[in-house]
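Just one protein chain is left out here, and the rest sit where they should.
And now, subunit A:
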């Protein structure tokens, strides 16, 4: 399975700055060129305090196809320090005998609206769709995030350690998505996954044409596609203007910087390979069209989201290196979801394409392991015999790859962030629950210690505060 790798936007930003600094020292001294800060809302995430922790005697799925039957994992200073069968603990380590229990990488949900469509679902909390124009690439989901959404803590109890928070799907281009650590604190920046590239939400099909059909269009699928193409054409033009500006400046001319356009800046970021497209798309034919739009404008779609018909074109998706982020069994709530089948995920996997289990739901995000379990069992029943160890890629490694954070997390490998879940039993089961959830080695959730459970501001002093949720 081929999955594109993405350069960190932050890294690109820094390198761009160095390069430009070099320019300004060229033979014809001019005003320094305009440098656009690509990270104006930098992450202020700090891992919580952790203690060295050794978990022994567990079944380990490493998230990249490996399984250790009687394994151990050692987490030190927020990183995975060792993984194997017999490990010894440092003197100050907490040692947990996990007999009968399982360890996996933390679950990463590529599709969540927590914080942008928070509970309670009042109109005041409806901050996910800037449904005022079909192309709103200029809006950023992180500016809507309410870190007090109680849903974050529910997802934590389900073993979710990172997630992408996206704008909704009303628009052709909905805006920037952001990847966060599931450690909500006082501001959105406190959650931002350090170094993660931005995503950009796009949407196929019914939603944009329904929302804009009576508001000036698009009102059809062909109108949708015209809208994407015009947006990309405008972005190409914008990118050329800036490229020309920097080239002229380097050539010693005294060019005037183009006017910044926040909408086109995000789209140009995609064309530059710094921002990853995540596209809500249900039907096989819609996805087929978008693969050609992708080629026409030379960008990469990281993942089709929802993708209920990916099973019809799994070979095409494999060829084009595009992931599918899917539910196990949602179907029928709208026409473009009518052909959903339960074997979608394993069929995509079996075709050699990148399969991801996603939620798009504050309920589903709490039980993504069960969604994977259903898909795994449904595949097995029709002869797609995928090991549990391989199937866990749907929950951690593939999401991490599609978000551009696989170097840091998404598998249990030495040196990676210690984003780890200790399950009460085989997680491919209704009855398995996370016992411990570690984020950067810190024990973020301990099912056995109710006094330690996180409670959002909203739930303080309300009925049910601190209850088992």
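The rule is short, and it goes like this: a residue touches a chain if its C-beta (ideal position, glycine included) is under 8 Å from a C-beta of that chain, and two chains touch if they have at least 3 such contacts; residues count from 1.
The criterion applied here is as follows: contacts and distances are computed from a predicted model.
Enquirer: There's a gap in the complex where one chain should be. From "Electron transfer flavoprotein subunit beta", "Spore germination protein KA", "Assimilatory nitrite reductase (NAD(P)H) large subunit" or "Amidohydrolase family protein", what does UniProt name that chain?
Expert: For the chain missing from the view, the UniProt record says "Amidohydrolase family protein".
Enquirer: For the chain that's not shown, point to the residue among A:63, A:78 or A:151 touching it.
Expert: A:151
Enquirer: Taking the full complex into account, find the residue in A:45, A:297 or A:330 that is in contact with the omitted chain.
Expert: A:330
Enquirer: Tell me which of A:140, A:212, A:242 or A:428 is the one touching the absent chain.
Expert: Considering all chains, including the one not shown, the answer is A:428.
Enquirer: Since one chain isn't shown, list which residues of subunit A touch it in the complete complex.
Expert: Touching the missing chain: residues 119-121, 150-151, 154, 206, 210, 311-312, 329-335, 338-343, 347, 362-363, 366-367, 370, 373-374, 376-378, 381-382, 428-431, 433, 458-459, 462-464, 467-469.
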